[in-house]
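Excerpt of the complex: some chains, original placement.
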C-alpha cells in the first residue's frame, strides 16, 4: 500500500479521490439531486482515471516490452471504455457515440494542440519522431473511412437500410479490430525499431509492485464502473441545468473528464521537450478508441445493449472526426513544431466546441 | 507628385487610370447604360488596385519591418475589402460571399498555378521556401474548416437554425481574427527567421516619400469606394447582358479584377525565379481574405448591412474552397515546382470556372 499512498501524497490530482466516497454518500442521501451528482461523479472520475492509467503502466513495466505494450494498448483507455459500457447498458447510444467521437476529436486536437502550445511556449522549435505520428495517423485515417462510409451511402438511410447498416457495422468492427491487432504486431514486433521514441512510461517514478498494481487495476475499474453509472444517469438533467446541449456534454465534457490523467502526462512531457511522448499519447489514444474501443462497443451491444448499436454517426460528428484526422496528419507531417502549430490545432478544436455549444438542443 | 507620375509613365497598367474620370462622366451622362458602366468600372478598378498596393508597400517600407508587415497584412487586400463593403451596404450578400470565396479560390489556384506555369516555362525546376507555404496553407485550412462546419451541421438549415448560424458566425469570425493576429505575431516576431523568403516588396523600385504614399492611400481608397459603388450597381444587369451567371461574375470576374495588380507582381516574380514572392502573394492573399477580410465583413454587417451576414456559404462554394486549399497544400508540400504543377493547378481552376459558367442562373 505504501507506494499507493506515496503516489497520492505526491500528486495533487489524486486528492480528488475524496470525491469518490462523497459521491456514494450523496447518491444515498439525495438520489434526485442530478446536477450535484453529475459534478461529484466528474470530480471522482478524474483521479480514478489517473490511478487506472498508472496501475496499467506499472503492470506493463513488469511484464516486458511486448506484453506490456499490448496491455497499454488495450487498457490505456479503460476509463473511456467503462463509461461507454455504462451508457451502452442504459441504452443511451447517442451518448456512447458522442463520447467515442468526442474522445477521438479531443485527443487529436485538444491534447495534441495544447501539447504543441505548452511545449512551444518553452522551446523555440521542437522535433519528434514522425514515423510514429504517421503510423497512428494512418490507423486513424482507416477508422475514419470505416465510420464515414456507412454515412456516405445514401441507401443506409432508407427503410431497408437499418439491417444493412447493422450488418455492415459488425463487419467493419471486425476489420478495425484486426487492423488494430496487426498494427500492434507491426509496432511492437516486426518494425519496433522505428517507434523508439514513443513509449508511454512516466519518467522518474518507479513502477508499483505487481500485486499492488493488479489489485489497484481491478479495484479501481469497479469503482469507475460504479461512478460511471451515476454519471450516465445524471448527465442529461445536469446538461439541461447548465444550459449545455447533450452533444456538447458527450463530445467535450466526457472526453475531457475521461482523459484528464493522460493530459497531465502529455503536457508535462511537452514542457520537458519530450514531444514524442505527447504525440504518442494524443494520436495513440485516438486511434485506440477508434480501432479498439468503438468496435468492441458495437460488438458488446449485441450482448449488453437493448438493441444492436451501429457505426453510423451524426453527420456533424463524422465531419469533425474526418477534419480532426486530416488536421493531425497535416501538422505532424513535418516532425517539427512551434507554438503557433499548437494554436492552429486548438483553434480547430475551438471551432468544433463552439459549434456544439451553440447547437439547438434538438440534435439526435 | 513626381514619383507618382514616374510610376504612371513606367507602368502601362496605370494608363488605365484614364477610365476613372471616364466612368464618372459616363455615370452622369448615361446612368442607365449598365453594361457600359460595368466595363468602365472594371477598367477603372484595375489601375486603382495597382496604385493602392504600391502605396501600401511604400508606407510599409518606411515604417520598419514589423509595422510594415502589419500594414501589408491588413491593407494588402484593401481593394477587395472596399468592393465587398459596397456590396454589403447594398445588401447584396450573395455577391459578397461569392467574391470572398472567389478571391480565395482565385488566389490559391489561378495566381499560384499561373505563377508555377510561367516560372516553369522559363526555368526547368524551381525551389521555394516550403515553411512559409505550409504556414499559409495551415491558416487557410483553419478558415476552410470554420466555413465548412456551419454547412456540415444539418440543424443549421432548420427553422431554429437562422439565429444559431448567425451567433456561430460571429463567434467563428472572432476566432479567425484572433488566429490571424497570432499568425502575424508568429511570422513577423517570434519565428520570423523561418519566413525570410516571402517579402512583398517589388525589387528595383524606390519606395515613395511617406507623405505622397499616405495621400495616395487615402485618395485612391476613396476613388475605389466610388467606383465600387457603380460596379456593384451595374454588375447584375451586365452579367445578364454578357450571358454570365451571377455566380461566375462574383467568383471569377470580381476576383480577377480585384487581384490584377498582385497578379502582375506574382507573375513577374515567377519569371525572375523568385517563386517565394509568388507563392507568398498567392497563399498570403488567400489566407488574409479568409481570416481577416471575411470575418471583418461579417462583423461589419451588424453595423452597415440591412441584416446580419453569416459565414454559411452555398455548398458548391464550400466544396471549391476546400478543394482549392487541399490542392494548394498538396502541391506546395515538396517546395519544388515545374511547369506541369502549374498546369495541374490551373486545370482545377478551369474545372471550377467551367462549372460556374455553365450553372443554370437560379443559383442562390
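By written order: A and B. Residues from 1 in each chain.
In the analysis below, a contact is a pair of C-beta atoms (placed from the backbone, for glycine too) under 8 Å apart; a residue touches a chain by one contact, two chains touch by 3 or more.
Being a predicted model, the structure only gives us computed values, none of them experimental.
Colleague: Beyond the 2 chains sitting in the coordinates, how many copies does the whole assembly comprise in total?
Modeller: Here the complete homo-oligomer in the file comprises 3 chains.
Keep this in mind: only the chains that are shown with their structure count from here on.
Colleague: Fitting on CA atoms only, what is the rotation between the copies chain A and chain B? Please report it in degrees, nearest 5.
Modeller: In degrees, rounded to 5: 120.
Colleague: Can you work out the whole-Å distance between the CA centroids of chain A and chain B?
Modeller: The mean C-alpha positions of chain A and chain B differ by 41 Å.
Colleague: Quick one: which bits of chain B touch chain A in the complex? Just the residue numbers, please.
Modeller: That would be residues 134-135, 138-139, 141-142, 145-146, 148-150, 152-155, 158, 160-161, 164, 167-168, 171-172, 175, 178-179, 182-183, 186, 190-191, 329, 333 of chain B.
Colleague: Under the definition above, what is the set of chain A residues touching chain B in their complex?
Modeller: 124-125, 315-316, 319-320, 323, 327, 330-331, 333-334, 338-341, 343-344, 347-348, 350-352, 354-355, 358-360, 362-363
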